[in-house]
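For this view, one protein chain was removed and the others were kept in their places.
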């Protein structure tokens, strides 16, 4: 066994910011490394250029992925990543623009931008790290918190039906919709790899374990137990149907690619219009 | 033939504000009268109390329905009707709270509130008057404007796929989802009548003809022609399937009730939680 | 009546409950979240509702909606969240909707340092919404004041039918103090239902420009208009109506400056006050220590602490500063509120001492900065 | 170079194109929409993009995103929309993102009278976003100034890496005038790529506090941070770093007050100026007429018209008012900007003449109101 | 020298276009300073519209972009006439479209009235009411000579899509050429 | 009279609870004015935490809620010790948890040191490290006598859920009762 | 406005067509939707210049209320 100073992924990481601010056992880091591996694979295959990747991150623990990766990376206000990323994509269409954020960031306060990006089939890769809670602010309810769960702002139980992100995305027009889990990094990497190759919108919901905060609410704060609790709820399917996307903490979650099509994306439509106008 | 000063619906109308500010032949007025007839029917049947109806309207031509009806009525900022209505419903659960607005008001700037109200199955009746354009501000693109259409902010054609409101609503958890058309007022009244009886969220998209602005864009500004153009695109179905909800100006629109279920609404869930807490 | 040792945030929550709060809508943000969380525990037990919405926009509009059912309603937030609420505040100004916003400032701009303090947002609280009609802003400097001013904020909002900002900051949020907590019966709690009584029996408030408020459920035809409207809520786009409306809304607040303006004056045993420090909020804590130091050399310093930032009662300013030579305005920002003071105190030296500090400013630094001017 | 007869809104759009605008994101709102609509026609033909977003929040963040590709970017809006953009402006301040917002004021609060004018939002434009760092605000009073100040707004935003507000109003939007339109080659157009050149060759701007900006696509590791950060964009929640950052951002603007502050002085043939009227924006139109009337009685009136509302060059104020007896500040609002002026001009009578009018204020009314003080 | 013009009508009558063509011609083809303002009713379609144009040889004189003492006026519809009359000089040249305005109603004003049923003529001669505004513009220029008709034609060509050139120029010339 | 107390440790050690119980007891069961402030590191979990408590018989004296010259201090973890030492009086009573703090490192300070491996004892006696804070509180009160132990117990009962009363009160009494 | 109206005729038809002429905006929708085509624009105008509908032969009205339901301006109904 060896102890070293460099990790093979370090070339893609702002190592000066390590160790990360994430809690021990927080699986956001696994989401990040799975993504970096997928990117690395595409770069090595010559399918992606490192200087043509832009990350956009908002505010939240999950959004901090954008803080650690060594690519062009823009942070912005809580919830406002998608319009910012959209503008970058329009002006730098050769870039792969990747939005990362939490369930609160993208689905609560950022919900409208998500809705319209989906509708437009906007050429973005949107990664929602779903830990089912507001981690950074200390444990408030999120749109993906299971029904009836205790949180600090629903101390008598969450009265709201959680959002099924997969169903939303499939109903609206994204080209690629998948669910992954931080507990299944190999599969996650494959999903990311595929998503990186898409035109139009690719949305990936990644279930993630937050031992510190969500863990406290469900009484499982040990990182390993927290990890295993989530892992045990995951079912892997090859081409799951939309009905299998059901989002229910009790019944567990099916991961896999729910939708993979090749409709024209927004950028395609826009350049078609502008091409006829500008003649190039 | 007789000429009179009073209309049978006048008791439900702030007649001091008539004539309305709507353009000649604008069918928003038909949406309003159909709704008033449905309300009247329920009141006469003893199923609804007039002092337990609240309208909430934002900004836009369509939102002005809230200005003309003689019930409790609150106007607010463009796009912000749903949260305001939600609070009223929580504090006045005995009220039927009706949100009225345009496609821009509710689906563009108000999209996030719509999304979360749908997810929560919030006990509101939401009426989206879809004239496929921003009427009040003079003809800019809306999330429901047909693909490629000329508008003042898409002078080279709309590059965005329009939103299928029905599909969105069905995917997220509303109890009642329907599409009507101002050109079919009898059917519209029936839909409203049903919706008024629902718990949980009832969403009704109503296609409406805007001869002044949308008409100008499609080259049909004559009120009658504009009305007939829309009417000719309407197909009536009894229980249309979700696939029949397709939203396409060229192919026309199927109206009818797309979803009618009785899942517990938000207010039910909330009062269950609070009942156990307060013991009443 | 009981005495407790609580934080500034907890004091706000307790006072809101004592004031009759029925509805809280919010979206979590440091350092305001524990107001929300405490109320989420407490209020439902007392028949109220505490709801997390999808964002701050929804929250402020929900509060407006709640208020139109004649329920007392509030929210709590910090910079980024307040910025998202300003459109709603403008709506509340126009529709004369009573509500309270606890604004717990943190270091900005943007997301800045979420857990740390600053007094950067004083002008935003006063002027940050379109329409150009400032609203009452109260600024506590410790938990007791947070408690008392919260009650005042609710009463003011109800009596004058206006949104009110309670402007605290991250330091006060986590400042603890002995707080006298009075229960509903022990304090004067006013709601809009009792204003007509107040009006009839006469009171210190000037109520000529306030109209009665009817709520959803009171009958069947209230109408709330966000456009320029006449006394009957009818939209009238004329200069005449606009003038009447604007000036009435303006007078409604400003003519109550005597009731609304609160302050405290500290001369620390000096007979006269040659040098005056004006300050507000958490910075007062450091200033009080700095003055102790300054006065060791018999430098005749006193402190004029503002608890109301808008509206100001100029008369008190003139009185208090009559015999003062030099005025120092100490703030934890680039020097903002000093402009407001300069626009009032026109014949005095008004010196801006701005100390940007993520914690309580260091008293020694204040002493040093002040001494440069002596 | 050509002469055209165009409206204030059209002048803004034309100037934006001349300045090299590449990206416009917006959401329609009266009375700003025709800027958007004109650009939607024109810009795509010249290789730019004009996109309607789902709301004003999306619009301002899209503009920020565009700017980080080193494309010149702007939006246009009015009160309710600006209120929704203030959070984004705070982000732009912190991330030092160049962008221009054309703020076409209309009568508020709330939705007010959408098509009619007012100057209610001057303080919101300056101070309306959390973080307490004001940004440059230019206020044209006619189409030519709208044109020239738009160009200045773009140059300023690029040179100082700051959001800039171009504050117009409904009257100017529909005011027509003879405008000298200069093409790209005929005016100095600066972008952030050329700042290093500017810095080296020396210029009137003070650039010490401005850092070079690298954009998306320039390499592969720009990092844009909204938290308090040091010179390397690393998050550092310390007082030290916060101070350095705040004061640098503050100085960056204020130290350029001499370049940024624009005004015009009109003495209408009088030798001396005993009475001065300070005004800005569309109200100038009425004031100029009022002064003609006032001067008929040899009352020695002159006009000091502000084209920059922030930052102010106090020196010019002192110079211009040295021999003036009385100063009147005429505004179409409840009397806001007068406070800013009072905080500067401390030894003069500064009289607030606020005339709320949905149209150009009536010159006769101004005359009458001013005469009350003579 | 300060010349003030008021143009007034209903939405759809082309008053704004009249004002823009006139203003542009003055701005581009004379050395005068020109300014103006457009006003329309709030939101309701088809409401009243008004254009003020101020012409001067002294830039400073032009500050106020509203007519207070108009030398020239046009009324295509009666609704604002009463209101605006106080801003019109005695003996001012006032052009009246008698299609909509009852000539009797003008008795109370001390104006130099030039009137025609412009809209009716427009319908009759050009088959549409939409060029009545250009007819009036021609008449106004013929009677006031404030600008060279050639210049107006040039501006019409520059500003309008080419398919509209012919009918607009013909209608513009109609009153000028009429004997 | 002004008494200043500094409490410091790492997130999770219960420093904030210690401060709140002590502050509440002083506020409710003495006639002193009491104020305090809590500080924690930004966002990172498990960062440093600090509580200052100021006690006085004169309200005006209490303005500044930071200790500048503390009479009493507690350190459960060494990280802030160096930094805060300048705010601690010479000869101040300083309570040290030697579970985490090397006693040798204290040589440089001129304090009256009272030390125990509180956390270790807590684990040994009570089976959890979580009541070390209450042990220290007991010790502090025993040595400084600033408040009646009975009052502290009452506050513990009032403030904590009842299932925690027993262990907290026992640990609180532990140092007091130790011979 | 409410007061300005005028009785035109009162033949004893099965269905009475009632028009509130002052509210009419002359959109023509009622005229178009009437299945028996008995409505037409009046020759008179209301005070805002609009030609409201009149029935050529009220007796032929089948009482379908399509006109009433389709009028956006509460200007026509069937008694």
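The chains carry the letters A, B, C, D, E, F and G, assigned in the order they are written, with residues numbered from 1 in each.
We adopt the following convention: contacts are C-beta pairs under 8 Å (C-beta built on N, C-alpha and C of every residue); 3 or more make two chains touch, one makes a residue touch a chain.
In this text, all values refer to a predicted model and were calculated from it rather than measured experimentally.
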item: Contacts of the hidden chain among displayed chains; value: A
item: Among A:25, A:58 or A:240, residue touching the chain not depicted; value: A:25
item: Chain A residues touching the omitted chain (full complex); value: 1-10, 13, 15, 18-20, 22-30, 33-34, 37, 182-183, 185-186, 189, 211, 223-224, 227-228
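FYI, only the chains that are shown with their structure count from here on.
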item: Maximum centroid distance from chain G, chain identifier (CA atoms); value: F
item: Set of chain A residues in contact with two or more other chains; value: 59, 77, 108-109, 111-112, 115-116, 143, 156, 270, 274, 277
item: For chain E, residues that touch 2 or more chains besides their own; value: 42-43
